[in-house]
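Of the protein chains in this complex, one is absent; all others appear in place.
Order of writing sets the chain letters: A, B and C. Residues in each chain are counted from 1.
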Amino acid sequence: MIEIRWHGRGGQGAVTSVEMLALAAIEEGQYAQGFPSFGPERRGAPVAAFNRVDTKHINVRSGVYDPDVVVVLDPSLVGLINVTEGLKQSGVLVVNTSKSPEEIKEEVHFDGAVAAVDASRIAWDELGVPITNTTMLGAVIKATGLVKLQSAKSPLEHRFGRVAQKNIKAMERAYNELKIATAN
Amino acid sequence: MEKAKKWPEDWQEIIPGCMVFRPGSAREYHTGSWRAQRPVYDNSKCIKCGMCYIFCPEGCISQDADGYFIADLDYCKGCGICAHECWPGAITMVEEG
Amino acid sequence: MNIVENFDLYAPRLVDKEEHFSAGHRACQGCGEALAIRLMCKALGKDTVIVNATGCMEVVSTMYPTTAWNLPWIHVAFPNSASVGAGVEAGLKVLRRKGKIADRDVKTVAIGGDGGTFDIGLQALSGAMERRHDLLYVCFDNEAYMNTGIQRSGATPFGASTTTAPAGADSTGKSEWKKNLAEIIAAHNVPYVATACHSYPFDFMNKVKKARKIKGPSFIHCMSVCPTGWRTASEDTIKMGRLAVETGVFPLYEIENGKYTMNIKPDRLRPMEDYLKLQGRFRHLTPADIEVIQTRVNLEYNKLLNKVENLQSWEDLS
Partner (left out) sequence: MSERVGMEIALAAAETVALCRPDVIAAYPITPNTHIPEHLSDIVAEGRLDADFICVESEHSALSACCGASGAGARAFTATSSQGLLYMAEVVPIVSAMRLPVVMIIGNRALSGPINIWNDHSDIMSQRDVGWISMFAANGQEVVDMTVQSFKIAEHRDVMLPVNLNLDGFQLTHVVEPMLFPSQEEVDAFLPEYEPYAAVHPDNIVSMGTLALPEIFNEVMKAKDEVLKDSKKVILEVWKEWEEKFGRTYKPVESYRTEGAEILLLAIGSMAETAEVAIDELRDRGMPVGLLKLRLWRPFPFEEIRNAVKGVKAMAVLDRAVSFGGPGGPVFSEVRSALYDEKVRPTIISEIIGLGGRDVPVGDFIKIAEKAARVAKTGPEEEYEIFGVRGS
């Protein structure tokens, strides 16, 4: 079972990210959970959301403490909160940043793998808004290989309707533009 | 109307939800026993206006074949509204007993 | 002698002979509310569902295993006859739409006393009126919680002695004025709002018939004399209702699409003392207290007349 923690700010759509990833996995016949952190946070506040993905029914319904993957939707959260808390050394940190993955690795003192993509710029280019949740989905799919990129398309189409193609394009760009610094 | 027992004897006899499927079955209970005085009609004064019928809270006043009114003493509680509202003065309240 | 409004000879010919609210109910001798319900049912006819709030009328009419009702009737609790009514109305509407019940108009009529309407049921009533259910709500107002033993409600008039607002050395009974419920409901843009009283039976029944025809919410506030709670003679029930109207303390009017009509307009209002002195609940009032009440009644009556004279129907405003 793979556990993922997403960090974002209220209103940035972290909950949509976990839903899209869970639906992509489910579409492939895998089992998945996607859930928010259940907090009362409002727009702007740092929030977290979670995924679990497995090949069999997932019966754990407690919180995620030792994620395999951490995703950071908002560059400003790195340094503000401890994004690597509990992250397994064998795991991967996926960050929206204009910096290189090596720079981030240094900044957060993480020995495991770090993947970086300038999702904000991609989102501006493709969507015209700095909402990176669908863009970062592409980054996570590339970094983890949990699902095929193709599998995320139909959930996005279903969710975003008219603007689905733009979101898919953004996701694909992040998938292609992601840079990875391997574990030490 | 089928006359029911005052109370169902056993719990098995309770109708689901205590529903009552016998509309108007309150008539099984005779409120006439509450009465201390009863209305007596003097038909020679009655103009058959029907105000006694209209104003009876029990709805126990009806019209006979000749158009005069009678109170059903099984239900009349003796409130006296009919006598009070009968402006030709055809009804008087008389002590029971 | 002006006994009843629009006095019609041979009254029984004008009304439904069926007793939809049957004898054998256990209301007090001379109960104005039981009479009002009996009259309401005659005006409604058989294609009606009655939704009753907890209160005197529910308790006296449906002692299991019997019922005084010859109409379909449902009671759930005290504060919710409007919301139960909303559910009945919605249920009948959907079932009719789906062809599961007969395709004909059956009116849902929710009823409650003043406690169940002015106080504990006001939220549910407001919601039902706001949601525009096809629902007639009739409030039978006897001006206190009579079922529990004459406690003060939002409908109890100023100066009345009740068991929770008693008159005493330091109290003249209830120290607040009666809530104006008809105005509150009218403010929901309800197309038909009326006040009525069992002492004007044809006026009341006509209003019920009018309200029944409204497709949407309608509301009737029916003053219902309670000889037990008011401490009046049981034979005076009709007279007391008449005095409430003739003194102007409870004027009979309609608000149709915002247009006010006074239905019974006495040439001169009788003094409040005529009304108050017959009631045990007001026995403690001094002439000064009565003067205070008289002043307020005059003011409220004039406010109403002002609306009657000046407010137009919405249809004329659009």
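Please note the rule applied: a residue touches a chain if its C-beta (ideal position, glycine included) is under 8 Å from a C-beta of that chain, and two chains touch if they have at least 3 such contacts.
Please read these numbers as outputs of a predicted model, since none were measured by experiment.
Although it is left out of the displayed model, the omitted chain contacts the following shown chains in the full complex: A, B, C. Only one residue from C:Val76, C:Met262 or C:Val292 touches the chain missing from this view: C:Val76.
Touch with the chain omitted from the figure is made, among C:Met40, C:Val84 or C:Ala167, by C:Val84. Only one residue from C:Val15, C:Met63, C:Leu278 or C:Leu305 touches the chain missing from this view: C:Met63.
In the full complex, chain C touches the omitted chain through residues 46-49, 51-52, 58-59, 62-65, 67, 69-80, 82-95, 97-98, 100-102, 106, 123-124, 126-127, 130-131. Touching the omitted chain from chain A are residues 18-19, 22-23, 25-27, 29, 31-36, 38, 40, 58-63, 65, 155. In the full complex, chain B contacts the hidden chain through residues 7-8, 10-14, 16-21, 23.
Throughout what follows, only the chains that are shown with their structure count from here on.
If each chain is drawn as a node and touching chains are joined, the picture fits none of the line, ring, star or complete shapes.
Overall, the chain located most centrally, as judged by its C-alpha mean against the mean of all protein C-alpha atoms, is C. Per-chain CA centroids place chain A at a distance of 79 Å from chain B. Residue positions of chain A in touch with at least two other chains are not found. Looking at chain C, no residue sits in touch with two or more other chains. Looking at the complex, you find that chain C touches chain B at residues 1, 3-4, 9-13, 15, 19, 21-27, 29-32, 34-35, 38-39, 61-71, 198, 201, 227, 233-239.
If you check the complex, the residues on chain B that touch chain C are 4, 7-8, 15, 18, 20, 22-31, 34, 47-51, 53-60, 63, 72, 74-75, 77-81, 83-85, 87, 93.
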